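Inspection log for the structure reproduced underneath, given as structure tokens.
With one protein chain removed, the remaining protein chains of the complex are shown where they sit.
Here is subunit A:
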């Protein structure tokens, strides 16, 4: 076998090997799956989303597929939960009939990074009629629906602030 052929093969092999590595890295790049954050405000949002990947991954894709006017939803049915104050301010979660858990536990739907929150603090779920209910799960510092501390599962009126530690959330249409 001639020297030239072997040199070509030698360099060709290295090129092919590196091509594989590059293709693999490209696949990784296109494979950044899991979350998509639509940015509305630059700095604060970017920092927050980098620091808290958990709640994003918790949300399965079905929750985000908005189905306008599905089923027996009335006119006053909230469609999304908005965090208005606290470190997560600005985050919205679409309401699709799933239970939303709040707390510091990593598997919560909304993971609160708040010293005043318990690990399983509260949950928000729809009852049989589609009315959204907030329930305190025996938290230490309590869950407040507009200034009153919750003792029983309570229906949430639209736009009423729910306060957990420093975090305030509300349901919106």
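Throughout what follows, a contact is a pair of C-beta atoms (placed from the backbone, for glycine too) under 8 Å apart; a residue touches a chain by one contact, two chains touch by 3 or more; residues count from 1.
Here, contacts and distances are computed from a predicted model.
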Complex member absent from the view - protein name from UniProt, among "Cell division protein FtsW", "ATP-binding cassette subfamily C protein CydD", "Na(+)-translocating NADH-quinone reductase subunit E" or "ABC-2 type transport system permease protein": "Cell division protein FtsW"
Touch rule applied to subunit A and the missing chain gives residues 1, 5-7, 9-14, 16-18, 20-21, 23-25, 27-28, 31, 33-41, 44-45, 48-49, 53, 55-66, 79-80, 82, 84, 89-94, 96-99, 106-107, 125-128, 133, 152-155, 172
